[in-house]
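Note that one protein chain of the assembly has been removed; the remaining protein chains are unaltered in position.
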Amino acid sequence: MDFLNAIVALTNFVMIPAVAYGSQLALGALGVTLIYSILRFSNFAHGDTMAFGTMMTILFTWLFQSWGIGFGVLPTALLALPFGILATMALVLVTDRTVYRFYRDQKAKPVVFVMVSLGVMFMMNGLVRFIIGPGDQRFADGERFIIKARAFKEMTGLREGLAIKTTQGITVVTAIVVVALLFWFLNRTRTGKSMRAYSDNEDLALLSGINPERVVMYTWLIVATLATIAGVLYGLDKSFKPFTYFQLLLPIFASAIVGGLGSPQGAIAGGFIIAFSEVTITYAWKKVLRYLMPDNLDPDGLVQLMSTDYKFAVSFAILIIVLLFKPTGLFKGKSV
Amino acid sequence: MTDTMKHSLMFAAVALLILLEGLTDWSFFSGSWNSSLVILNMGLISAIMALGVNLQWGFAGLFNVGIMGFTALGGLAVVLTATPPTPGAWSAGGPGVLMAMVMGALTVISAVAVTRVLPKGRLRSLLVLAILVVGFLIYRALFDPSIEAIEEISPAISGNLGGLGWPVILSWPVGGLLAAGTAWLIGKTALGLRSDYLAIATLGIAEIIIAILKNEDWLSRGVKNVVGLPRPVPYEVDLQNDPAYVEWFASLGMDPVLGSTLYVKLGYAMLFSIVLIALLWMAQMALKSPWGRMMRAIRDNEVAARAMGKNVTKRHLQIFVLGSAICGIAGAMMTTLDGQLTPGTYNPLRFTFLIWVMVIVGGSGNNFGSVLGGFLIWFLWIKVEPMSLELITLLTSGLEEGSFLRGHLMENAAHMRLFTMGLILLLVLRFSPRGLIPEK
Partner (left out) sequence: MSEPFLIGDGMTGGYGKGPDILHDCTIAVNPGEIAVIVGPNGAGKSTAMKAVFGMLNVRSGAVRLGGEDITKLSPQDRVIKGMGFVPQTSNIFTSMTVEENLEMGAFIRTDDISGTMEQVYDLFPILRDKRSQPAGELSGGQRQQVAVGRALMTQPKVLMLDEPTAGVSPIVMDELFDRIIEVARTGLPILMVEQNAKQALEIADKGYVLVQGRNAYTGTGQELLADPEVRKSFLGG
């Protein structure tokens, strides 16, 4: 019984949150990695693109709510999501036309692109704060739980409860669907293959008659979609705050690099590696250990390896270890 | 018009802006000499930071986005150097903390040693893992009770180790040393990797430094802040109570409050100017020296420089440490000026990316450009808010008082400064990528 309790506690406090967070990071890292493989730079504005998409989705959610439109047990934000994606697509396409295209034509060095993305980051950040303000926004509505802790306890008779939030369920399901669609697109469609071809060998892609501007456009559209979905899922699960989204940049980059920049499979693996490490290292294991240790050996501290405030340090440490021992990442990424 | 004249005019224009801030309250100027001097002082510090970043980027092409971390280390140096030691803290937990640090270092060193000595294989992996786990447990066993003991000592006013009680000016070079040491560690691991990897690594380390300052209460009091740091200049209250000064202020036509505040700020401005001029002079000498020429040669063609037998990674490490040290000095100066260390206020947009805007706008690779960029961008950073408020007032003058849109716009006008900084950066990168004062 104690063993079961320990498993449930572990699932409840570590596995489920880590899977949800990992899915969110993976979607974010996919966006970073796609930009990297097609446009060949590290996009520092990605966190703020996510923030913009989420903000637009929130605005549409409010609009729908004011009209009395809901989505039943699911959050209204899911209804608003397509509109948020469209708005973000418009934003990134305008940004590409007005900002990035110039440097593409110039064949500027990657580091110049990174600088430019800093400027874009500032502007998007300012824009989001200007429109919705810097504060915290919670916009999840509908049913809060799929399984409530108490219901689970009554059902199983265990001492530990297991709760699965609706947002966690949505996150995982959506992430699976989105990733499946993305891989189908990249591996099965002509446009997707042309994107991979362009990423693989730009000159040969040109010789094959692949239009780079089209490839770039599709890339931005996909990135806008991924970023918005990742941002909305994160916001539903936790809350939306512009600055938090900017800070997500670090774990997202860590995921993409750990997996291998430019490799979509790597981005997903990296997302889960980072999420699981962050959660397990900053989790107070006392609750789980209590069930496993003999009574007289009960741990007296929290048995927490590091305080939660150091979660960035975890992503960073993993990043450094991977960079030192396997600079191209776990899945072979690009090494430009 | 010669270049020198053009550049002098630019400096004069920025100086005029700061002067106007004190002289007139027209439009977005406040007409307060105090405000003018505040901008000047922070401008001086910004210019020093920009100088440090320019050393790394302009001279060597290193992309450091962890400036915030080095600045914060400078701030920590002020606490560790200039605050008086907390009575009893050292005896309560000092040895424990030191022992823990030594154990931590020993753990890492022995793990590295085992990795080097043993051949690759399962045995080595297991051994390294065992060393790390055991080392970590011992470290925590030593560390946790010690910091608890330290944090228990009058938590309301200190609860940290305190400092050495040295004069606060000394904390500036100490800040530089602290930043330099950290930069050396980062550089050892991240330099020689790709440029965007260095960027991510520095971005990460900066966040970690801030996390440490926020959470290690025994060191920096965390989010409880350290206030009332010692000053290198007199206190306003003391001046106001000193008849000699009051008389002197009166002879200048100022009341004691205004006079004393201006006097203090001018004092800071003098000190900061001395540091800026000294660092600028050194940076100029370095730029013109064979060493500076070599750095730029490496930046322009790393492959060729390597082929000529230059140790590129070593040179990069050198300049990375130097540039970071300058940021550390500036960080210590800033904390001294504020009189408090508030780890919660460090924000990468303001402390890292804004400095980048200064360097790019001023002209990367040119020391004077960075200084100019530092002053100009700092002035704008402060003044964009009132400017956009004014603009919004003008634009919404048709809307009725109290309308939702107008209220919302007015309320959020402050956030226009990020937007504007981004716009300035993009415009400069596009139309004048070499900046206001280009590299010669």
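A few remarks follow.
When the chains are written out, they are named A and B in that same order, and each has its own residue count from 1.
Rule of thumb we're sticking to: a contact is a pair of C-beta atoms (placed from the backbone, for glycine too) under 8 Å apart; a residue touches a chain by one contact, two chains touch by 3 or more.
A quick note: this is a predicted structure, and the numbers were derived from the prediction, not measured.
In the whole complex the chain that is left out makes contact with A. In the complete assembly, the contact with the undisplayed chain comes from A:197, out of A:15, A:197, A:217 or A:330.
The chain not shown here is touched by just one of A:77, A:210, A:223 or A:288, and that residue is A:210. Interface residues of subunit A facing the missing partner chain: 190, 193-194, 196-197, 200-201, 203-210.
Assume only the chains that are shown with their structure count from here on.
On the side of subunit A, the complex with subunit B involves touching residues 41-42, 99, 102, 110-112, 114-116, 118-127, 129-131, 133-134, 243, 246-247, 249-250, 253-254, 257, 301, 305, 307, 309-310, 312-313, 315-316, 319-320, 323-324, 327, 335-336. Of all residues in subunit B, those touching subunit A in their complex are 61, 63, 136, 144, 189-190, 193-197, 199-201, 203-205, 207-208, 211, 214-215, 347-349, 353, 356-357, 360, 411-413, 415-423, 425-426, 429-430, 433.
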